[in-house]
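Note that this complex is displayed minus one protein chain, with the remaining chains in position.
First chain written, first letter: the chains are A and B, and each begins at residue 1.
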Amino acid sequence: MIELKNVSVTYRGGVKALRNLDLTIDDGEFVVVVGLSGAGKSTLLRVLNGLVPATEGSAKVDGIEVVGASNATLRMVRSRIGMIFQTFNLAERTTVLNNVLMGRLAMVPSWRSTFGLWPAADREIAMQALERVGIVEKTYVRASNLSGGQQQRVGIARALAQQPTLMLADEPVAALDPVTSRQVMGDLARINSDLGITTLINLHFLDLAQEYGRRLIGLRDGELVFDGDIADVDDDTFREIYGRSITAGDVLADTDT
Amino acid sequence: MTATVPPDERHEGAPAGRPERPVGPLVARAVVFVIIAGAFAWGASGLDASWARLRSAPGDGWAIFRLMWPPDFATELDRGVIGKVLESVYIAWIGTILGAAISLPLAFLASNNVSPSFIRLPIRQLFNAIRAVPELIVAVILIAITGLGPWAGALAIGLHSVGTLGKLSSEEIESSDRGPVEAVEACGGRWISRVRWGILPQVMPVIISYWLFRFEVNVRASAVLGMIGAGGVGAELISQLNFRNFPEVGAVLIITIAVVIFIDTISSAVRKRIIAGGAGDDQSRMAVLFGDLVGHRGG
Partner (left out) sequence: MTADSSAPEPAAPGGPGGRPKKPRRKPLTLVVVVGLVLWTWFTGRQVGFDLTTFIDLWTNPLWEKFWPVPWEWVLDRDNVIDPLVETFQIAVVATVVGCGLALPVSFAMSRLTTPNGGTYWVTRVVMNIVRAVPDLFWAKLLVTAVGIGAFAGTWALSIFSLAVMVKLFSETIDGADPRPLEAARAAGGRHVPSVRAGVLPTVLPSYVAYSLYIFELNIRASIVLGLVGAGGIGRVIEAQRQYFRFGRILGVLLIIFVVVFVIEQISVALRRRLV
């Protein structure tokens, strides 16, 4: 359960990324966030795990206040929120397994993780996460030797290894080709329906959003301009979010999947 | 530098639409030239370099090299020159290990993406301060206190290496990709995990290649340290030169050169392998490495 009340974020230098946002997301929802770049999508996701501190308002994740929380509380909240990045953000020079085990950092004593002495139970969790995204055969390969799609799956496995209640994905397919994009989106949708993990995804392409999303949130200039069922989205909604009509550039090239 | 323009197109009042040749760069070039020429003249004036000396110097230098031939290896091997060269290598190795071990944690504490400024700035200044004192001077002081010997030399080299290695490593750390660090933060990792899993895997190959490069430099430095009594091959060179035993000097030089080139070759081969082990092609990584060594990136 996520509750945002009157959340605003002003960056140093005066840029307002979010303006008085109110939002409630129930457990197990699959929500797609759309908007122009700079509309505040990334900021919204990062407010939820405290990577970007909200300057105003209240943000509660599973009943715990994130805004102004102590470092210890933040670590605790973050340990239950998986995050997936546009640029994957893997430690490329180490193995896939080590990358996925990073999802266990908050649950393992620092001295053990620092020396790579991961407990067997955590290794097992990491293995299962890799199996769920279907690249367990790459366990001992260096992350830099994987393709972009495979790297993003490692990113998803790392988030899964946290055994999260909430999954945040920041433009997870923006760096991938159309076929791989659909596979990754499929993975995320399956994880949401199989495990019931609440999922929040920033997307650029509207057709992907309509294909996989159930609830759509539209942001424009840091303000909430649309929040509703994806089936209700029409050309007017689109114009509201993007400030213009839909064009071919807004949909992902059609491919057989 | 610029393609030569036929002279008749350069005169004033060029045809309409053609810009005048800008004079700014020409003036700047002239100013730089005058500064360098002036500095050179000022420098040369203090060096007691008469024309006669300048003319005879190359001949004098050549004469010495002629005297060294043929080198007297037999005498030198009897005097244990191999052991002395090896001692220089040992000193360089221990010095490099000390420098690497001390500089690595300090480099993290001196980086703006790891450490707050009240810790970072003093450590930075410490690096700069250490680098400003040549290791030979450090050795002069250490020898005065601990007495002659290789350990004083190793300490001096280690201390000096902390400065350079610390500076280079912290620059590498600061230029590392923030993405993995953000990922560790998003997983709820602590400070130590950010360093260990977010940064260390990225920077370690380059930092190790700095260590190796420093070892190559230190081998030369430790050979020199012997000249002031801190152990190694330098002492042998000095004493043979003082007695003007030139064939022996030749042998010492040749053995030193052989060992230094041998170590350089191995070290640079290993460095290339370590750097090439990651993503990106060998050539550009080496270019970046050399860019780092001269204080600019991407050169």
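One rule holds for everything that comes next: a contact is a pair of C-beta atoms (placed from the backbone, for glycine too) under 8 Å apart; a residue touches a chain by one contact, two chains touch by 3 or more.
Note that the structure is a prediction, hence the values are computed from the model and not measured.
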Residue among B:V34, B:I82 or B:A129 touching the omitted chain
B:A129
Can you tell me which of A:V15, A:I64 or A:A121 touches the chain that was removed from the display?
A:A121
Out of A:T139, A:Q152, A:S181 or A:N202, only one touches the absent chain, namely A:T139
Hey, which of B:I97, B:M204 or B:A276 is the one touching the hidden chain?
B:I97
Hidden partner chain, residues of subunit A it touches:
27, 62, 80, 120-121, 124-125, 127-128, 131, 136-140, 160, 163-165, 194-197
Kindly note down the residues of subunit B that lie in touch with the hidden chain.
1-3, 36, 39-40, 42-49, 53, 56-57, 60-61, 63-64, 86-87, 89-91, 93-94, 97, 128-129, 131-134, 136-137, 140-142, 144-146, 149-151, 153-155, 220-221, 223-224, 227-228, 231, 234, 237-238, 241, 244, 249, 253, 256-257, 260-261, 264, 283-284, 286-287, 290, 293-299
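Convention: only the chains that are shown with their structure count from here on.
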When centres are defined as mean Cα positions, the distance from subunit A to subunit B in whole Å is 46
The residues of subunit B that touch subunit A in their complex are 177, 179-180, 182-190, 192-193, 196-198, 201-202, 204-205, 277-279
As the complex stands, subunit A meets subunit B at residues 49, 51, 74-79, 81, 83, 85, 87-94, 98, 102-106, 110, 113-114, 144, 155, 158, 162, 168
